[in-house]
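Yeah, one chain of the complex is gone here, protein chain that is, but the others are all in their spots.
The chains carry the letters A and B, assigned in the order they are written, with residues numbered from 1 in each.
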Amino acid sequence: MGKQRVAIVGTGQTFHKSHRPDVNGQELINEAVGRALVDADLTIRDIDAIVIGNMDHFEGINYVDCWSVDGSGGFMKPVIKLTTGGTTGSTLAIGGYHMVASGLFDRVLVIGWEKNSESDTTGAITTAFDPVWDRLVFAGAISGLAAEAQAYMARYSATDRDGARVSVRDRKHACNNPYTQLRKEVTVDEVLASPMLADPIHLLDVCPRSDGACAVIMAGEHIAEKITATPDWIWATANRHTYTYLGDANFGRLDSLAAASREIYAKAGIREPAKEIGVIELYQPYSFAGIMWIEDLGLTGYGQGAEFVWSGATDMDGEIPINPSGGVIACNPIGATGLIRCAEAALQIMGKAEGHQVPDVDLALSTGFGGCFWSDILLHGRRKPDF
Amino acid sequence: MSDTEHVIIESGAARQPFNYAVGLHGSRFLQELRDHRRFMAVKCPRCAKVYIPPRRVCGACFVEMDEFVEVGPQGTIGTFTILRYAFIDPETGVQKPVPYGYGFIRLDGADTLFQHYIDIQDESRVKIGARVEPVFADERKGTVKDIRCFRIID
Partner (left out) sequence: MDSAAIVGVGMTAIEKNKIRDGFADMVWEAVNLALDDAGMTIDDIDNVVTTSNDFWDGRTISCMAVSDASGAREKNVSCVEGDGTFGAFYGLTRILSGSYGTTLVTAHSKGSESVSSLITNAAFDPIYQRAIGMDMVSACAMQANAYMHRSRTTPEQLARVSVKNHGNARHNPKAQLPMAITVEEVLASEMICDPLHKLDCSPVSDGCCAMIIAAKDRVGTAAKPPVWIKGAAFCADAFHLGDRDLSRAAALTRAAKKAFDMAGITDPATQVHVAELYDAFTYQELMWLEAMGLCADNQAGHLLEAGVFDIDGTLPVNASGGLLSGHPVIAAGLIRMAEVVRQLRGEAGGAQAKDPTVGVAQGVNGLCGQSHCVWVLSAES
C-alpha cells in the first residue's frame, strides 16, 4: 500500500439518446459498466470499489449509490457517491483518481449517469440555486450562460456569428461519433436562424438534454500496463468551485477555469498549452463558451478566442482539435457529461477513438463545468508521468 | 418480450416542502427591504468588498462580516438576458410566463450583482450599463418578491 500513479484502462458509454424508455436507471448504468469491463477485458469481480454520481433531482431518487447497486455492480463492494452539479462527471473522475492513487484500491470503476428525460431539466437545475435569493428569476443553466455571453460580447465586441462557428464545429465533429446523440451538420446561418432561447443564445447554440451513462475503469500503475498496452495516464487533476451566489460571478470570464488550468500547467511543466496539448475535450454546454473559455485556458489571449476558432485551429485537422467527440452540444446526460469528456480524452490517448481519432496525441485535457461557474480539469498523457 | 410496451410511472404531484432558514444577514436584508425599502449589503472588514445579498463569510478572506452598508436603490445593469423559452417553474409547479427580462444589477455601492427581473416593455433600452431603479410591490412580505422588477431610467 502507498501512493501510486493511476491510468485509465477501459471506458464504456451508452448510445446517448434524448429518451430511453426501454431501460430504467440501473439498466442504463449497467450498459455503460458492461462496455467498460469488456473494453478492459475485466469482470466485475476484478473491481475493488465504485465511485458513482448524478444529480439527484433529475430522477428524484435519494441515495443513488445505494439504489443503483444492481446496475453498477456495487453489491458487497465499497460504493461512494460524489455530486457537484454539472461538474459531477469530472468530479467523479478526480475521485476515482484519488481512490486509486491512495493505494487503498487498485481497480476502481467510475460511473456517471443521468436520465434527464425523467424530469423537467430546467426546473431541476433551478432548484440548484439559492431558494431565497436566486430562484425567483433564475431559469436553469441557459439563463446564467446567456448573462455570461452578453457580458463577454459587450466587453470584447464578439458577435453571435462567432458563437455559431463553434456550434458548427462541434456538430460536424459529432457526425464521427456513433455514441453521441445529435449527429447532423449545421451552418452558421442555420444556427442564427434557430429560435432565440435567451439572448444571445439560439436553440442550435446549446446542448440538448439526454439519457446516458459513462463508465471508466482506473487502475494502479503496477496493474494498468498488464490490463492494456496503451494506458491513459492521469498526469494531474485540479478544480475550483468558487462562487456561492450567482451574482458574485465575474461575468464574461471563467476565473475558475483559468485558476485550475494554471495549477495543472504548473504541475506538468506546460508553458505553451496550445502547442503542447494535443487535444481537448472541453465541457462546453453552449457555443459561446468555445470562444471565451479557451482564452481562460490560455490557448489564446483575451478577446482573441473567436479569431482562433475561425482560423480552424480547433477543428479536427487544426493545431489543437477541440471536442472531436462532438462535445456537450451533441449530448448532455448531465451527471455523465464530465466523465464522457474524460473517457473521450482517454480514447484519444489510447488510440481507440476510431472515426474521431486525432493522430499522435501525447497530452490531452478534459474539463468539467457546472455549479456556479465551477471548473474541474484532468490532464491525460500517453507517457507515464515522471512526477 | 419484443411486443412489451414501455411502462412509465409518473410521480404525480409529489413534492417535498421545505422551510429554508435565511440566516441573520439575509433576514436583516429582507426586513429592511420590507419595512424601509432599503437595500442593505455587508462589507468585508479585510478586503472591503461590499456583498449583496449580505452573507456571513467573505469567502476570499475567510472572515466574518458584520458591517452593514446601504446600497442602491438605483444601479446599472451588469449583464442580462431575455428569457424566451418555456419551462416548469419548480417554485410553482406551473409553466413560467415568458418572455421576461433577467438582470444582474450592480446596485450603486455594491461589488457583487443582484439578480432580479428587468422591465422589457422597450427591449431596445435593455443594455449592459443602463441605469435602473427598483419598482416595489404594493404589499411587501419580506421576500425578494417585495421588488416587482427593476426598470430602465435613462
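Following the convention adopted for this analysis, a residue touches a chain if its C-beta (ideal position, glycine included) is under 8 Å from a C-beta of that chain, and two chains touch if they have at least 3 such contacts.
None of these values were measured; they are calculated from a predicted model.
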| item | value |
| --- | --- |
| Which displayed chains the hidden chain touches across the whole complex | A, B |
| Hidden-chain contact residue, picked from the options A:T11, A:N177 or A:T242 | A:T242 |
| Which residue of A:V9, A:A124, A:A313 or A:L363 touches the chain not shown here | A:A124 |
| Residue touching the undisplayed chain, where the options are A:T91, A:S287 or A:T300 | A:T91 |
| Absent-chain contact - pick from A:D70, A:E185, A:E272 or A:D362 | A:D70 |
| Absent-chain interface as seen on subunit B, which is shown | 9, 11, 16-24, 26, 55-60, 62, 64 |
| Footprint left on subunit A by the chain that the document does not show | 1-3, 24, 53, 55-57, 60-63, 65-70, 74-85, 91, 94-95, 97-99, 101-104, 124-125, 127-131, 237-244, 259, 263, 370-372 |
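The rule we apply is simple: only the chains that are shown with their structure count from here on.
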| item | value |
| --- | --- |
| Mean-CA-position distance for subunit B and subunit A (Å) | 29 |
| Subunit B-touching residues of subunit A, taken from the complex the two chains share | 21-22, 60, 120, 122-124, 126-127, 131-140, 142-143, 146-148, 150-151, 154, 195-201, 242, 244-249, 251-252 |
| Touch list for subunit B against partner subunit A, complex | 6, 8, 11, 18, 20, 22, 26, 30, 51-53, 55, 59, 78-85, 87-91, 96, 100, 102-104, 112-117, 128-129, 143-145 |
